[in-house]
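Every protein chain but one is kept in place in this view of the complex.
Up next, chain A:
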Amino acid sequence: MSQPLQTAAAGVHIAGLRKAYGDNEVLKGISLDVSPGEVVCLIGPSGSGKSTLLRCINLLEQPNDGIIEVGGYAVTDPDVDVDQMRRHVGMVFQQFNLFPHLTVLGNCTVSQVKVLKRPKAEAESIARAELESVGLGHLAHRYPGELSGGQQQRVAIARALSMNPSLMLFDEPTSALDPETVGDVLAIMRKLAQAGMTMVVVTHEMGFAKEVADKVVFMDGGVVVEQGPAAAVIGNPQEARTKDFLRRVLDPNHVVVEED
């Protein structure tokens, strides 16, 4: 990327994306468009390639073929400055991945100071503001190990937001949480969506997808089977595989197999 992203919220354009691990082709030509400010939920069964697709967007996985553009810049260009690009793309992991040797505040300032070269005081005031917005300002000086899973995930969101990203990626953000803390994390994501952040979310929370997502993408076997408005894909699926998947997920009497 030759220059930093200027837009507050960036769109994503993906075309013909392929990714294989050896002979195992995980993504078989994915095309997907996300408009600035749009919230897209990726749903689908285990091993369908949702997480791999998400991880390709900020190049945690290197695609084998295809184009990915974030905010109009081709991240798949071999000459792209990956570190420069990632400053603008926040990522939230299933396992939180907070830095255990740093305080909550340290987690939210380390990259601001080391990467963006913000003065420490400025970084701290930004971090505190983000921590307040996820309701954890009072835990700034605790260590991640002292926090519950739901709190850790909210810190992880604040950490990503402290970098002022123009795109947020969520990789099953509530899958590792106790049921009673899922709501807190989803509430923050809902707030973020309303604030106009572009979000790509891999999730099993169909209720969240239905309510918050502008677009739902159903993947299976490395391809996009069906995509469209949340109400259409979840409420009135057209494809047999989508119907089957949703029946399994939504039917309370059916044993739900959790992914990964």
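Following the convention adopted for this analysis, a residue touches a chain if its C-beta (ideal position, glycine included) is under 8 Å from a C-beta of that chain, and two chains touch if they have at least 3 such contacts; residues count from 1.
Simple rule for what comes next: contacts and distances are computed from a predicted model.
Colleague: Match the chain absent from this complex view to the correct UniProt protein name in "Amino acid ABC transporter permease", "Thioether cross-link-forming SCIFF peptide maturase", "HPr family phosphocarrier protein" or "Molecular chaperone DnaK".
Modeller: "Amino acid ABC transporter permease"
Colleague: Given the contact definition stated above, which residue among A:K19, A:R86, A:R118 or A:K215 touches the chain not shown here?
Modeller: Of these options, the touching residue for the absent chain is A:R86.
Colleague: If the hidden chain were put back, which of A:A15, A:L60, A:V80 or A:M206 would touch it?
Modeller: In the complete complex, the chain left out is touched by residue A:L60.
Colleague: Which listed residue (A:T76, A:S111, A:S166 or A:T242) would be found touching the missing chain in the intact complex?
Modeller: Hidden-chain contact among the options goes to A:S111.
Colleague: Residue-wise, where is chain A in contact with the chain that is not depicted?
Modeller: 58, 60, 83-84, 86-87, 89-91, 93, 95-101, 110-111, 114-116, 143-150, 152, 156, 159-160, 163, 176-178, 180-181
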